[in-house]
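Shown here: the complex without one of its protein chains, the others still in place.
Per-chain numbering from 1; labels A and B assigned in written order.
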Amino acid sequence: MTESHIATEHAAGHPALQHHFENMEQQREAGTLGMWVFLVTEIMFFGGMFLAYMLFRSAYPGAFVAGSNHLDINLGAINTGVLIVSSLTMALAVYSTQVGQRGMAVVFLIATMVLGLTFLGIKSVEYRDKYRDSLVPGRLIPGRPFHPAVQEHGAPNDPHKLHLPEGESVKHVELFYWIYFALTGVHALHMIIGIGLLSFMLYFSLRGRYSPEYHAPIEISGLYWHFVDIVWIFLFPLLYLLGRHLEHGG
Amino acid sequence: MQSWIPFLPESASTLSGRVDALYFYLSGVTLFFTILISGVLIFFVIKYRRRSPFEIPRPIAGSHKLETLWSIIPFLIAMSFFVWGTRVYFAQYRVPKDGIEVYVVAKQWMWKFQHSTGQREINELHVPVGRKVKLIMATEDVIHDLFVPAFRIKADVVPGKYVTEWFEATKPGRYHLFCAEYCGMNHSGMGGWVIVMEPTDFDNWLSGNANQQSASSAGQQLYQSMGCASCHGANAEGGRGPALQGVFNSQTQLNNGQVVKADENYLRESIINPQAKIVSGFGPIMPSFQGQVTEEQLLQLTAYVRSLSAISRPATNAAPPATAAPVATPQR
Partner (left out) sequence: MGTFTKPTAPRVNYINAEHGLKSWLLTKDHKRIALLYLGSISFFFFIGSLYAIAIRLELLTPQGDLVQSSTYNKMFTQHGIIMVFFFLIPSIPATLGNFLVPMMIGAKDLAFPRLNLLSWYIYIAGGLITIYALLAGGVDTGWTFYTPYSTTFSNSYVVATGLGIFINGFSSILTGLNFIVTIHTMRAPGMTWYRLPLFIWAHYATSLVMVLGTPVIAITILLLAFERLAHVGIFDPALGGDPVLFQHLFWFYSHPAVYIMVLPSMGVVSELIANFSRKNIFGYKFVAFSSLAIAVFGFLVWGHHLFVASQSVYAGMIFSFLSFAVAIPSAIKVFNWTATLYRGSISWDTPMLYALGFIGLFTVGGMTGLFLASLAVDVHVSDTYFIVAHFHFIMVGGALFGYLGGLHYWWPKISGRMYPEGWGRFSALIVFVGFNLTFLPQFVLGYLGMPRRYHVYPPEFQVLHVLSTAGASILGVGLLIPLFYLIWTLRYGPVAEANPWHLPGLEWRTSSPPPTENFESTPIVTWEAYEFAPVEELKVIGKFRPEAEKA
């Protein structure tokens, strides 16, 4: 970075340049690096729960399979698709802003938000099912403790009942569901924050604040959105899929 | 205590001398270096004190040779601590096979001891001098820690499993017993005494308190009353569940192909969480007894199962257990 370079940039003085930065390039670099560092802390935040998942999964494999099998794999798979598409629309929103197509950017931002809301909607349907089957662990919901009906041997198959292999402890299924709710709950919270972030981006895009010269906030929000998607890409197989494979394969 | 300020606790176990020797070595080396560094520091500070406000000393960049030297030497010294410390640590935590066994149940805020011959004590533990003593410990509530400074031993008693700790006292006397893991309101009151006696005194003490039921016979009663017999057989000979005779400390084949040693923790787990490790040839039919037995009763049940091994295999005790022990898989 040479002196003359600084001087010219300062002279240019983009209106979005904050007073303590020398130039737009520095401001964008700082913002992007800041988001990356933040995402690293997020990985560590989820890391503690993933560790707990791994430990108890190996301690109580049978109960975890039973718990996993009771999750609705169709809704989970649809949600995975929804999030992957939302990552695409997010990337397109960033691209459109970069090339100056503000109208397209707005459309893609709205699409991303709608997809995010769809995800949350489907997730809440899943949560409602768990509530109906009394699968919410502990006293998280007062008056509705964890008390699933267990499928009896030889009785007609009832999807609302927990298929618990003989001798498995319901307590350990409860542990699975606590980890399920903790992981997906924190993930959903991140989705909500992401949608909030995007609504700001939408507002400022509509006001024409972003341009090919200045679009760092959208890029940075995009980083965050992709991160939240990637977390789900890990959650889906760990919570929904692995158990099925074990049950049918083993 | 002889001196006005004591510097060492009493040394009364076979391990305490070994720990002290390492402690002296560590103290010697670290004192030497602390005095060396402080000495050099003070010497420099006085010798090179600022004599005029305008002096600017000549810069010295550094020296790779010196850096290497003072990285490698401390590392080598540290490794000597590491090797020595680890060797003694293994001696502390590798529980010997022989020796007297005492069951310990910790709860807020007391220590309950039961000798294998049945004598029960609270906050006091009588042991003979010159014999290995093995403590098999469980807790009914929070984490506690049995600490006897004079023996240089300490182990957390973690809920949900058995922890074993051992010592061999070398001289008779009364030694402090502390709870060393903070366990709530009366933590500092959760202590007592280990009373080390001459073997004959200890035998007298045992016979003076003999009219108590032994742990294993209490376990046998529980075995019948809790319905264990309906699957494991009236005399633990087996049935829908595996036979328990001769199981203890044998190599047990599981239904997933694994072979595990049926030690105390295995027996405990098989009662609390029976699905975790199922003996090969049996179905996962046993219900969990979690919450239905206290830690004390668990210890008694374990003691009963252990006593079955002593009866069924008196001859194999002399032979190396790893090869002689039968794989406890009753055929059906």
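We take it that a contact is a pair of C-beta atoms (placed from the backbone, for glycine too) under 8 Å apart; a residue touches a chain by one contact, two chains touch by 3 or more.
Please read all numbers here as calculations on a predicted model, not as lab measurements.
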| item | value |
| --- | --- |
| Among A:Met104, A:Val150, A:Ala182 or A:Leu242, residue touching the chain not depicted | A:Ala182 |
| Selected residue (touches chain absent from view) among A:Gln26, A:Asn69, A:Gln101 or A:Thr118 | A:Gln26 |
| Option from B:Val102, B:Ile136, B:Val163 or B:Met197 whose C-beta touches the chain left out | B:Val163 |
| Chain B, residues in touch with the chain not shown (by the definition above) | 1, 4-9, 18-19, 22-23, 26, 30, 33-34, 37-38, 40-41, 44-45, 48-51, 53-63, 66-67, 70-71, 74-75, 78-79, 81-82, 84-94, 108, 141-143, 145, 147, 149-150, 152-156, 158-161, 163, 176, 178-189, 273, 290-291 |
| Chain A, residues in touch with the chain not shown (by the definition above) | 1-3, 6, 19-22, 26, 29-30, 33-34, 37-38, 40-42, 44-49, 51-52, 55-56, 59-60, 137-140, 146, 169, 171-172, 174-175, 178-179, 182 |
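In the analysis below, only the chains that are shown with their structure count from here on.
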| item | value |
| --- | --- |
| Centre-to-centre distance between chain B and chain A (centres being mean Cα positions), rounded to whole Å | 45 |
| Residue numbers on chain B that touch chain A, as the complex places them | 273-276, 283-288, 290 |
| Touching residues on chain A, where the partner in the complex is chain B | 59-60, 62-63, 165-169, 171 |
